[in-house]
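Pasting a structure here, questions to come.
For this view, one protein chain was removed and the others were kept in their places.
Now for chain A:
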Amino acid sequence: MNAPPTPRLRRDAGHPMVAGIFPDRPVMTDLSHIRNFSIIAHIDHGKSTLADRLIQYCGGLDAREMREQVLDSMDIERERGITIKAQTVRLNYKADDGQTYQLNLMDTPGHVDFAYEVSRSLAACEGSLLVVDASQGVEAQTLANVYQAIDHNHEIVPVLNKIDLPAAEPDRIKQQIEDVIGLDASDAVMISAKTGLNIKDVLEAIVKRLPPPKGELDAPLKALVVDSWYDPYLGVVILVRVVDGELKVGQKIRMMATGAAKEADRVGHFTPKAVQSGRLGPGEMGFITAGIKDIRETKVGDTITEDRRPAAEPLEGFKPSVPVVFCGLFPTDAAEFEHLRESLGKLALNDASFQFEAETSAALGFGFRCGFLGLLHLEIIQERLEREFNLDLITTAPSVIYKMHMTDKSVIDMHNPADMPDPIRIDHIDEPWIRATIMLPDEYLGGILALCTERRGQQIDLTYVGGRAMLVYKLPLNEVVFDFYDRLKSISRGYASFDYQMDGYETGDLVKMSILVNAEPVDALSTIVHRSQAEHRGRLLCERLKELIPRQLFKIAVQASIGSRVIARETISAMRKDVLAKCYGGDISRKRKLLDKQKEGKKRMRQFGEVEIPQSAFIAALKMGDG
């Protein structure tokens, strides 16, 4: 179609979703012909490919518009094969019974960090497809998400994907689904999303096995705010699921939590192209815009009602997501600070769960203390800043939120070691724990058990299903943010999967470990650790710094300490010989230029007392701390 260029409706420039070019005839779809579903799958098990096939089968995009993983609009989503933000797409499917059904697919993220988004997506649907790789089987994240779906009373249709691969063992995996999850997998749909095999069977199962939504057309409007994002042209776009009543263009709506009243100026759905149909009825999903400029005015989980005839009670909302992992982000080049501030602001426009505030470090200069939903969230924000905003960043070691119970009975939340109060004033410190589920081939069990023990884990459960072990452990979160994923991956050669949920706070023997170079503390390297881990961690960091800090004109002592007690020490001996052997008449200009360059390089050095530490040393030293 030769439409004039129109603003994109989705938050990031991506696939062809153009607003306002299909003023569609309002069609009432009766509830019995609507199915709302989401897809639950582990990374790489084929969720996005299946979504592509479903869209293609139902003609949402033609062959020219189709590209791999159309729903993952961010580059980073497509490259890493993960979905970060929820999206919806409406499919019109003519079923074997001759009727046409409106199928609303809610694409959900698969990762634990985005469990909050998962729960929002699930709340908007009545059923789920559980996609499992027919050779890999159920993974930890799948398990967590499927339990969430069960909690939301979802009807679940198991789908075995990749059955065309030689390694596929559908019978074993079906048995595993029954053993691990307790779902009847006898009539699982066997597909290959890649080749398109049996896609129609999936669509038939959605129509036949998933329940239609319930709702009253004549009741006062109740629509759930599932998500919202900022579009530079349209303002805030709100993703909704209508429960009762009707949402129409020109209608005066009211946000029940904030009380704000607005006029709905666009109402429509995605195919995945944005289609302005002008109305959404009960059971339907779609988007609205209402001239809102600030994303904070649209509280996710809020209920939209009609201003003239409001609903008596709002829908059950969501628990707000709160950051659990914190770190400092600093520009490598101090001149980039303002650019970083603006970039963080832009990201926060579309990510209410991400927090940041200004922070100053002697080692790293001006930067921001940022809060994330988890390590993947941290990594994604960091990567987006570097790629989309072209920033070069230093990330400090991730920290969790400690509850400092003071002797005066007050309780302080602390996530920055720099804010550690005087230990004399602290009565005790509580730290967050998680309940982790790890699934792995049993030959790696020994190594993983040792890792969990080393990280102060408490074993809750160990079961074997289908040749795989399922471990449930209680672990302190601060042990997990410290390179746990990396270790898990390397011990299991990448075969272990991991998921967790927060599991409350417990008192721990926690101390602040400082790193000193020639007796000068280096703030960026101080961490809160459990006393039992301090010596090991301190030794590791000192050894690492010994390799990273170049020899200087004099000897340097690198120490780790708790208070005034030194727990680890390394010495960097003085530079032995560093002089040009020959320097004659012809060399002067050349050598002077080398010296000038060296002088330039010093701008990238940070001074601690007499010691100069290259920024690259911080970056490398801090790397050991992140997942």
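Just so it is clear, a contact is a pair of C-beta atoms (placed from the backbone, for glycine too) under 8 Å apart; a residue touches a chain by one contact, two chains touch by 3 or more; residues count from 1.
By definition in this document, contacts and distances are computed from a predicted model.
Selecting from "Fumarate reductase/succinate dehydrogenase flavoprotein subunit", "NAD(P)/FAD-dependent oxidoreductase", "Heme chaperone HemW" or "DNA polymerase IV", the unshown chain of this assembly corresponds to "Heme chaperone HemW" (UniProt protein name).
Of the listed residues A:Ala167, A:Ile424 or A:Ala581, the one in contact with the hidden chain in the full complex is A:Ala581. When the full complex is taken into account, the listed residue touching the unshown chain is A:Gln598, out of A:Ser186, A:Ser564 or A:Gln598. Mapped onto chain A, contacts with the missing chain fall at residues 551-554, 574-586, 588-589, 591-592, 595-596, 598-599, 602, 610.
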